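Only one protein chain is missing from this complex, and each of the others stays in its spot.
Lettered A and B in written order, each chain numbered from 1.
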Amino acid sequence: MSLVKLDNVVMEFELGTFLSKTRIRAVDRVSIDIGRGEIYGLVGESGSGKSTLGRVSLRLYKPTKGRVIFDGIDITDLPEGKLRKLRKRMQLIPQDPFSSINPLQTIGEALIEPLLVHVDISREEAIEKAKEILEEVGLTPAEEFLTRKPHQLSGGQLQRVAIARAMLLKPDYIVADEPTSNLDASIRASIVKLILEFQRRFNQALLFISHDIALVSLIASRIGVMYLGQLVEEGPAKSIIREPLHPYTKALISAIPLSEELGVERVVLKGEIGNIANPPKGCRLHPRCPFAMDICRREEPPMIEVTPGRKVKCWLYVKR
Amino acid sequence: MLIVEDLYVKYYTRRGTVSAVSGVSFTMQKGEMLAVVGESGSGKSTLALTIMRLLPRNAVVERGRILLDGIDVLKLSEDEMRRIRGSKVSMVLQDPFTTLDPLRRVIDQFIEFLMEHGLDRRSAEKLALEALESVGIPKTLAYSYPHQLSGGQKQRVAIAMAIALKPSLVIADEPTTALDVVVQKQIMDLIDTIKRGGTSVMLITHDIALAIERADRIMVMYGGEVMEIADKGTIMSRPLHPYTQGLLASIPRLGSDKIPESIPGYPPDLRNPPKGCVFHPRCPYADERCRSIKPQLIEVEKGHWVKCHRVVKA
Partner (left out) sequence: MNINPYTGIGLAIILAFVLMALLADIIAPYSPTEASGNVLEPPSIHHIMGTDNLGRDVFSRIVFGSRTILMVVFLAVAISGALGTILGLLTGYVGGAIDRVISFIMDSIYAFPSLILAIALSVALGPNPLNAAIAIALTYVPTYFRMIRGQVLSIKSEGFVEMAKALGLPTTRIIFRHIFPHLIPTLAVVFSMNSADAVLTEAALSFLGLTVQPPTPDWGFDLYKGRGFILAGAWWMLAFPGGMITLLAIGFALLSEGISQSHAVKSFE
């Protein structure tokens, strides 16, 4: 049974002033579900809507259409006051470690604050717990880190604090939004491993959002690929990497340095991801796609299930 | 073509002196692509700025020599340097969004740059359009404002400006980091064609996989020092420095089942660098010697230089 279920989610934002408003559809009819203990990798370039989708799943944004189901509860229309009680079961690990902690707070204050709000414990007990978790994420001596301010820590250390804070409440669901993309290569893997450690320990559902399909393929059991607000391919990680179906997925894999050793068909796309405010008609990839046919320019392809659990949104795979 | 000898650069900050580049020596041949690989704080960007003579005011070149086509760059006056910048050595920056003035048309900025190097307006405009076309920017876009361009297109404009005057060296400082993966590939392909045109390219990057895919030779920097230099085949098949080995192990490999390895610890504080080998606090093989004596950069086989006590000259 799935823990998190997004059903046909649409997320629109209004931009501009009172008189000249434009609506931007950042996420367009996306459905995914993530099981307890499952790692789901969400891949796409910036502007694909992957981070927005992650935030909708946490109900940080209220979707314009569609439903968000968490552990059987429809949380789509839940008011913030009621949501707050559920929030300790779902947490976010953000992309930018430098802005994720209030610069005026100490690390200790940042860690105990959610505990004091959600759990009925004393300040002293909260500090003890904060120390324990700091040690678990490898920030020792913990006492020293408790009194430090965020600007005294490196990016990697801050990301460990962010993970510690998310895991303190032992959540069931984690959204990790590009947790390593602002970090140096040599420490990225350690951050990923830290997240996976907690994921296994608490049997969490993990939505791992990244532009790095190589990294995602190593940790996720299933992968979803997004392009301009839509889910264009979904399936088991191994089969997505070995036999990508959608031209966009093929291009993503081709773009990775040293990927030729894998033997995937090389696909190079023209141009750049379009403007989400004004997506192309028909298939959204067609202006860039080397395989574009007439129908691609006219009609949006349906999401079809090629084999059980393996879906793709492309006319090339529609039997007619 | 480019010779850097025993270069030391320090930043004087309120919170102490930062040894950003320490004892860096290397050479570059005409028409080759050298990748300078390192993490933030490795000194790779400072090295680039020193060659361009664009260091901030609080930086001081303590020692060393930079010879570009026989010219001692560090001895040039500000005026002479200005003439060389853009014509003999040019730079492509990481962030294409800050390179261009948002209030002026692309072509006007390009023409102004060329006129500063002695061209008249007519020939400047002609050359600018040619250069832009060669990087895939059509005439219509040349006469638009920067905000009408995408990130990749802006980076193309930056590259066009860098190569317009046919410099012998182009320094590309993380030219694709701010771009999306698919566009990264397009831009790197473009840089490849520049190199094939005979221009030397110094590719500064944190991504060793990108370096291996694109460069001829690779120089690995850490803590302001050169750890290893070799051609890319050697780096891939016989990396000798533990740091290079660590970087290679940190690449997520498609189709493998293993999560990449990371190097324990954090980059050094260069206000107060570690004694001995600058990498020893993170090195799995560090012993007493590494903690006390700084190793020398030695040539272990032809063209393969390593700075590590564990490596002995063959």
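Rule of thumb we're sticking to: contacts are C-beta pairs under 8 Å (C-beta built on N, C-alpha and C of every residue); 3 or more make two chains touch, one makes a residue touch a chain.
Here the structure is a predicted model, which means the values were calculated and not measured.
J.: Let's see if you follow the contact definition: name the visible chains touching the chain that is missing.
T.: So, taking every chain into account, the missing one touches A.
J.: For the chain not shown, which residue from A:His118, A:Lys149, A:Lys170 or A:Lys193 touches it across the whole complex?
T.: Of the listed residues, the one touching the omitted chain is A:His118.
J.: Of the residues A:Thr76, A:Gln91, A:Gln230 or A:Ser254, which one touches the chain left out of the display?
T.: Answer from the full complex: A:Gln91 touches the omitted chain.
J.: Which is it among A:Asn102, A:Gln152, A:Asn203 or A:Asn275 that touches the chain not included here?
T.: Once the missing chain is taken into account, the touching residue is A:Asn102.
J.: Mind listing the chain A residues that contact the chain we can't see here?
T.: 18, 58, 60, 80, 83-88, 91-92, 94, 96, 98-104, 113-114, 117-118, 162, 165, 169
Keep this in mind: only the chains that are shown with their structure count from here on.
J.: How many angstrom lie between the CA centroids of chain A and chain B, rounded to a whole number?
T.: Here the centre of chain B sits 32 Å away from the centre of chain A.
J.: Please give the residue numbers of chain B that touch chain A in the complex, ascending.
T.: 39-40, 150-153, 180-186, 206-210, 212-214, 246-247, 250-264, 266-267
J.: In their complex, what parts of chain A are in touch with chain B?
T.: The contact residues of chain A facing chain B are 45-47, 154, 156-157, 184-193, 196, 211-215, 217-219, 241-242, 251-259, 261-262, 268-269, 272-273.
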